[in-house]
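Below you'll find the structure I mean.
In this view, the complex is presented without one of its protein chains, the others remaining in place.
Coming up: chain A.
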Amino acid sequence: MQFMLLFSRQGKLRLQKWYVPLSDKEKKKITRELVQTVLARKPKMCSFLEWRDLKVVYKRYASLYFCCAIENQDNELITLEIIHRYVELLDKYFGSVCELDIIFNFEKAYFILDEFLLGGEAQDTSKKNVLKAIEQADLLQECRREPPLTVCFLSAQLTTEKPL
C-alpha cells in the first residue's frame, strides 16, 4: 500500500498515512486532487480508480471516505476488505464510531491503524489481537502512576492471554 487517506464529504482531511516517502508538496497535491476526484464520483460507481499512475481503492462509510492507493499487482478487493476491517476495528474500539470520534481522537485512530497495518502490510487479521494491543497501551494511561515494574508486568500479562 502506498498511502491511506480519510476525508469527510466536505473534503476535509481526517487522517493521512503515507507508506512511501514523498515530499510535503507532492503529498498535498495528491491529497487535494484525489479528494476532488473521489468526491466527484457518484455512489453507484465502481470503488476502484485508475488515477494517474496509481491504483486507488475507496469506500464511503457514512460521512467519511476511506481511500487507499495500492501497488499495481495488489488485489483491489482485498484492499476494500482492509478498509472494512479497519472500520470494524474503529467501531469496536469507539463503540459505534462516528466522524466526531475520529476528529477528536485522531491519535487513537492512528494507533489502531499502526497496529493493523505495519509499513503498509496488513499485520494481523484477528480483530481481537489488534484491539488488545491498543487497550493494553490505553490501560497504562490509567495506571500511569504505577511503578515501572508493574507497567512492564502488566503488558507482559496482557499479551499472554493471546491464544496460540
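Convention: a residue touches a chain if its C-beta (ideal position, glycine included) is under 8 Å from a C-beta of that chain, and two chains touch if they have at least 3 such contacts; residues count from 1.
Keep this in mind: contacts and distances are computed from a predicted model.
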Chain left out of the displayed complex - its UniProt protein name, from "10873_t:CDS:1", "Isovaleryl-CoA dehydrogenase, mitochondrial", "Adaptor related protein complex 4 subunit epsilon 1" or "Phospholipid-transporting ATPase": "Adaptor related protein complex 4 subunit epsilon 1"
Interface with the unshown chain - residue positions in chain A: 13-17, 19, 21-24, 28, 41-42, 44-53, 72-73, 75-78, 80-81, 84-85, 93-95, 100-101, 103-108, 110-111, 114-115, 118-119, 121-126, 128-129, 133, 135-144, 148, 150-159, 162-164
